[in-house]
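With one protein chain withheld, the remaining protein chains of the complex are depicted in position.
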Amino acid sequence: MAILELRGVTKRFGGLPAVDDLDLDVAPGRVVALIGPNGAGKSTLLQLINGLIAPTTAGAIRFEGRDLLGRSPHEVRRMGVATVMQRPRVFTSMSTLEDVAVGARFGGGERLREGPATEVAAEVLERLGLGARRDVSVAELTLHEQRVLELARALAGRPRLLLLDEVMAGLNPTELTAFVELVRSVRDDAGLTIVWVEHVMRAITALADDVVVLALGRRLAAGSPDEVMRDPRVIEAYLGRGAQRC
Amino acid sequence: MALVLDGVAFGLQLALLATGLTLIYGLAGVLNLAHGQLVVAAAMVGAVALGAGAPVLLALGLAVVTAGAAAVLLDVTLLRPVYRLRGQARVLLSLLLTLGVAFAADGLLVHSFPFTRLNLSVATPSVELLGVTVRSASVVASLVAIVALGGLVVLLRTTRVGRAIRSLTQDEEGAQLCGVDPGRTRRLVFVLGGSMAGLVAVTQGLVSSVGATSGLDLTIFALIVTVVGGLGRVSGAVVAGVLLGVVHAVAAFHIGTVLTFVILLVAAIVVILVRPSGILGGAGS
Partner (left out) sequence: MSGPLGLGPGGVVAPPASSLRAYLPIVVASVVLALVPLSLGGSRYFLSLGVHLLVVASYAVAFNLVFGSTSQLFLCQGALAGAAAYCSVILGNRYGLPLWLTIPAGVGLAALLGGGLSWVAVSRRLEVIYLGIVTLAFSLVFTNLLLGGRELTGGETGLVVDGGAGTWLRSPAAAYYLFLALLVGHLVVYRAIERSRLGWGFRALRDDEVAAALAGVDVARAKVTAGVVGAAMLGSVGATFAAHEGFVSPTTFAFGEVDVRVLVVLALGGVGTLLGPVVGAVVVTVVDELLRPLGQLRLTVYGVVLVVIFLGFRQGMVRSVRSLWMRAGTRAGPRTD
């Protein structure tokens, strides 16, 4: 049984399809990498799932068998789907701990009070190695730390599905290795399902169970990382450019 | 018919008023709430110059130059910090700053010129137009507006600066990459927008008169027309100006000015809610 199912999902921006009649099934506990050239519709797809964008045609998006279509982002979050966006979006007036506590207090299915929410936040920050920075203003964090912070905020609401959008972009090699390890441990600890948009091939080969290739909003190929990378259509559409980028 | 002609004449004034506002908003992201005060400042300078015995054309030229200069002064002084911000934050800060400027200017103008009015409507002969008698002052004012609006459109469509203005209006960062100097173009747009406000003082002086307390009302009218035409759209402002001018003339005749004003305000609200890009733009956003 798939934890996430998409059927015939289409989103057009002014006539041009960004996501085109797409079907997708994600099995529980898998890490699914979503790759494709710039403008392939990857971010749009994640935002269709998390409720930030409404699809153009009806189609269906189901999570754990429940319909996500027509729900607003906070409802989707409370149902167990957390997102880390492509650009860091942090709460600049807050400390690291407060920022993560927002995720704990509002994100989970049950209503946490202030005290317990802060405890959960402190615990998650500790686990992700950001405990030492908990009382620092988030505006002072580095890009890498902000990414970890966002991951922490997402996890603080105890999601079952995690949507990651190019969280590795802009990190240096050391940070990248550290972040890959972080995502791996998160997956192992929590048994999370992860749908992960990424350009950094190293990270994908290290972590992904399945790879789905998007181009022009359609599925071009799918399979294990090895299979996909050998597929000539994929090499043509994506890796030719992707290889240069890395 | 007479009502419609009256409305068109009034609408052309509204269009002139609103294009200045919308041009500046489109390019600089500044919604200048002191726009009406520019008109008033121009009118007061013109009236004082006329009172001092200056020739009419010189006095009116001075008036227009005053408004243009005041606008560009605003751009290079108080508004400078605004341009460090982007998007919503820029719009909000400029809104609050120009609101402050509007109060400051209003207080100063009303204090300094409590009884001065720019009034050019010396007994002008009436002329026959489309079988209707109209005041020639009104015809002259409309012609001035048409020439100014036409000149603006030609400038935007055909010249290099015009293209620079239009490209910056669409995409500030992109245009900057292509070598358009945003600061210079912005100053030019403030001069243009301000001068058009100055022209409004002249044309309003022709058809009726402008006093020191008219600032807020003028700004509100400019806002309504700008919104109905779509914020930042010059052609929209022209069309909306003429349209609302006619609506105003016809409605004012039948139901009085108070309710007419309510109609215009409601029109602006409805446009924002239903078609935020203005009457010429596509629905929704």
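Per-chain residue numbering starts at 1, and chain names A and B are given in the order in which the chains are listed.
Going forward, contacts are C-beta pairs under 8 Å (C-beta built on N, C-alpha and C of every residue); 3 or more make two chains touch, one makes a residue touch a chain.
Computed from a predicted model, the values in this text were never measured in an experiment.
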*Just one of A:M94, A:V136, A:A169 or A:A190 touches the chain that is missing; which is it?*
A:M94
*asked:* With the missing chain put back, one of B:A71, B:A105, B:L156 or B:L218 would touch it. Which one?
replied: B:A105
*Kindly state which of the options A:P17, A:G107 or A:P225 is in contact with the chain not pictured.*
A:G107
*Which one touches the absent chain: A:K42, A:R77 or A:R187?*
A:R77
*Can you name the residues of chain A that touch the chain not displayed here?*
50, 52, 72-74, 77-78, 82-83, 85, 89-94, 98, 101-103, 105-108, 111, 114, 137, 153, 157
*Contact set of chain B toward the excluded chain (per top definition)*: 31, 78, 81, 85, 88-89, 91-93, 95-97, 99-108, 110-111, 114, 216, 220, 223-224, 227, 231, 256, 258-259, 261-262, 265-266, 268-269, 272-273, 276
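Definition applied: only the chains that are shown with their structure count from here on.
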*Return the distance between the CA-based centres of chain A and chain B, expressed in whole Å.*
48
